[in-house]
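Please read through the structure below; I'll follow up with questions.
Apart from one protein chain that is not included, each protein chain of the complex appears where it belongs.
A, B and C are the chain letters, set down in written order, and residue numbers restart from 1 in every chain.
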Amino acid sequence: MAVVLGENQYGKAEVRLVHIDRSTRAHRIRDISVSSALRGDFTSAHLDGDNSHVLPTDTQKNTVYAFARDGGIGEIEEFGLRLARHFVASNVWTTSARMEIVEHGWQRISTTGGTADHAFSRAAGEHRTAVVTVDRDRAHVIAGIGGLLLLKSTGSEFRGFARDKYTTLAETDDRVLATELTVRWRYAAADIEYGSLFASIRGILLRTFADVHSRALQQTLYTMGREVLAAHADVAEIRMSMPNRHHFLVDLTPFGLDNPDIVYQPADRPYGKIEGSMLRDDAPAPGPAWLTIPGFC
Amino acid sequence: MAVVLGENQYGKAEVRLVHIDRSTRAHRIRDISVSSALRGDFTSAHLDGDNSHVLPTDTQKNTVYAFARDGGIGEIEEFGLRLARHFVASNVWTTSARMEIVEHGWQRISTTGGTADHAFSRAAGEHRTAVVTVDRDRAHVIAGIGGLLLLKSTGSEFRGFARDKYTTLAETDDRVLATELTVRWRYAAADIEYGSLFASIRGILLRTFADVHSRALQQTLYTMGREVLAAHADVAEIRMSMPNRHHFLVDLTPFGLDNPDIVYQPADRPYGKIEGSMLRDDAPAPGPAWLTIPGFC
Amino acid sequence: MAVVLGENQYGKAEVRLVHIDRSTRAHRIRDISVSSALRGDFTSAHLDGDNSHVLPTDTQKNTVYAFARDGGIGEIEEFGLRLARHFVASNVWTTSARMEIVEHGWQRISTTGGTADHAFSRAAGEHRTAVVTVDRDRAHVIAGIGGLLLLKSTGSEFRGFARDKYTTLAETDDRVLATELTVRWRYAAADIEYGSLFASIRGILLRTFADVHSRALQQTLYTMGREVLAAHADVAEIRMSMPNRHHFLVDLTPFGLDNPDIVYQPADRPYGKIEGSMLRDDAPAPGPAWLTIPGFC
Partner (left out) sequence: MAVVLGENQYGKAEVRLVHIDRSTRAHRIRDISVSSALRGDFTSAHLDGDNSHVLPTDTQKNTVYAFARDGGIGEIEEFGLRLARHFVASNVWTTSARMEIVEHGWQRISTTGGTADHAFSRAAGEHRTAVVTVDRDRAHVIAGIGGLLLLKSTGSEFRGFARDKYTTLAETDDRVLATELTVRWRYAAADIEYGSLFASIRGILLRTFADVHSRALQQTLYTMGREVLAAHADVAEIRMSMPNRHHFLVDLTPFGLDNPDIVYQPADRPYGKIEGSMLRDDAPAPGPAWLTIPGFC
């Protein structure tokens, strides 16, 4: 028996960066967090502590800042591609580079004189994500959304489920459905219109969540994904994680009160967790696209 | 010497509650977290473990849910007042009740057919707050906002400051100013138009943040508070906490690049922390209004 | 009516600092987070944006690091006193300085050759705290502990409590009692043996929690505080916050199983929250000692 070095990667995580475009009277602000991970021939660093193949993570951080100045951000998928291609091209021992970017949006503040040119407020929750992997042959681009809290006050059932001796849950034909959506979709090609695609896909996801009458959270998830795939041939695959944030109807009968679907107690834990992927039957193989992305099958 | 029992309070913290108003076709959803704290004669519980004066925190939780059903939420200040007055009125040993409520807003999802009636999304960050204290004589109402991230891309200086032997900071006549606003204001009276006042005050705070040319974060804070007090006689006092979330301009000269106020590194820690209060010179005394509210002078 | 500037303070929050004493073969490591807040005559900064009285928060950060090098940390109460006295003495407009310090402990790793000289592991939860306030006349020192999770598997009742129409809770003569202790005590004098006092007081608190048969969480809290005051004349006052982390016995009867106090579901929210203070009847007045400390009456 011998010990073998298996898969490995290293990089700089959570490089925070704010970019301000001052070229117009109304400034434009971009707020991103960038994590790099390089894969390749780093065996000697592991076995012998020989760092001659290791580009420091500090250098990776510097590169992120320099590229933001020299070329700007653009769509985060584009920024990730530029960086990943650079790391693979410039370091012979790096065979694959993975860039993960999270973007938080800021909006201009409304004032009495109209929209402010230089003052912004930010919603802390929802964020846009990208994971770009570039190897010698190909570029893989995954876009996504995280932290999006959604709730339906009606139009959600859960009935006809399997039962065993541990089943006590009552069936319901009208419940509150609440979730915190994490969704990622893989593009079939690398150089496309990321900005307009993102806006369209986000709209489809929200609209479908609102419109579909839900008989199972799995059905909601699947329909949302299917609609995205049906609308956009550029999307090869979509994966979603939808926790079921339970809202329990409070029993008020001890106090002489009814509760006709009005007062709920949202629970923190435990929560249901529904995860699934949908893809085209002719989708190209994902290769390393999904490697080390947490929380997906 | 003898040991004396000093100030004390007890209650139920973070009772999570979602209320759905289904009386119109388009549902209305309220999402709040309620914390109660009772003060009064609880000496025997402390000294002897005699609970005869102690209304269980479980009962306090039940009361929150029952009142939400029987009367609805209304503005969170009103809900807090109803609850606090109940606890003082119904338990002879409770001389003062404090209700703290945090509300998260949900908005209807836009669909192709217009705005959804039953589907909502939520911004996770900004929230509305209320702290209501009712004792035998008076009601005290403090409203507020938390988690509001604000940023100015220009129009902020920091110059002419005091120096000592540990001062290395350079003066600047144009910096990025970013903060996460926590603000609370105390009303002069208890039964007023909380909803419209909140909307107006929020607007003034944002607008003033955007409009004022900042020579010091203290000046920004003070001007925001002053404008609220000038516009609304119902506001007796306003307190703010404004962390200074530093954005450091990245030095790109090692890479042959300039950086004319474009690429910044936001820092997590440490951060400046500016806290201040502004009040009318004829403001009524606060009494217990601010007791156990964290983070204010 | 005129707007008046009320209480205010400013400083640098969460200056992270690790100090390594290499003067002995076995290194000693200190891991602290320091927050400063200065109070005084800063009116012109607020009203006019005139910073001439404002020592930058960046300078305050520098001072923390310089003092750590030049004098070391010592007990965190001592470090806070040195810093606070410096800020009051060196800046004529600063009339009061408040230093808050949080310390995380590290322990040496055990190896086959004994205890490591240079390798440490850290428990992430429990931490030691100090809040020191120095004004022109006096120094105020508050020590404490945070993040200490405690649980009793028996020896805790809750019976004989007050009832009203919203009370449904059953009495219990044996429940699980779990809490996350936050405790702070105010010393009667400023220059005492902080290290040995801390160790003794921590021991008393833990021991009393274990030993006292609890008829109410208030009684547990009070007894813990009383024992500390009884043992140490240097302690003028002690304040505690003890959330009641409910552990609900799971009902297993639907599955044909009993549950004789064996399987519990710990709940996240809501939780009871018991806060109280105990003091000597001859304790000196606290002055500003407790200002802006969150969560205490």
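To be clear about the criterion, contacts are C-beta pairs under 8 Å (C-beta built on N, C-alpha and C of every residue); 3 or more make two chains touch, one makes a residue touch a chain.
It should be emphasised that the depicted structure is a prediction, and the values quoted were computed from it without experimental measurement.
Peer 1: Quickly run down the residues of subunit B that touch the omitted chain.
Peer 2: Interface residues of subunit B facing the absent chain: 165-166, 168, 254-255, 268-269.
Peer 1: Over the whole complex, note the residues of subunit A touching the chain we left out.
Peer 2: Within subunit A, the residues touching the omitted chain are 1-16, 33, 35, 37, 39, 42, 45-59, 61-63, 66, 90-91, 93, 157-164, 166-169, 214-219, 221-222, 225-226, 229-230, 233, 237, 239, 243-244, 269-282, 291-292, 294-297.
Peer 1: For review purposes, identify every residue of subunit C that touches the missing chain, sorted by number.
Peer 2: 16-22, 27, 29, 31, 62, 65-66, 68-70, 106, 109-112, 116, 118-126, 147-155, 176, 203, 206-207, 209-211, 247, 250, 252, 254-255, 257-259, 261-268
By our rule, only the chains that are shown with their structure count from here on.
Peer 1: Give a one-word verdict, same or different, on whether subunit A and subunit B use largely identical residue numbers at their interface, taking over half shared as same.
Peer 2: Looking at both copies, the contact residues mostly coincide.
Peer 1: Using CA atom means as chain centres, which chain is nearest the centre of all the protein shown?
Peer 2: Checking distances from each chain centre to the full centroid gives B.
Peer 1: Report the inter-chain centroid distance for subunit B and subunit C in whole angstrom, where each centroid is the mean of the CA atoms.
Peer 2: 23
Peer 1: Suppose each chain is reduced to the average of its Cα coordinates; what separation in Å results between subunit A and subunit B?
Peer 2: Each chain's C-alpha centroid was found; their separation is 30 Å.
Peer 1: Residues of subunit A that touch two or more other chains: which are they?
Peer 2: Answer for subunit A, listing residues that touch two or more other chains: 254-255, 268.
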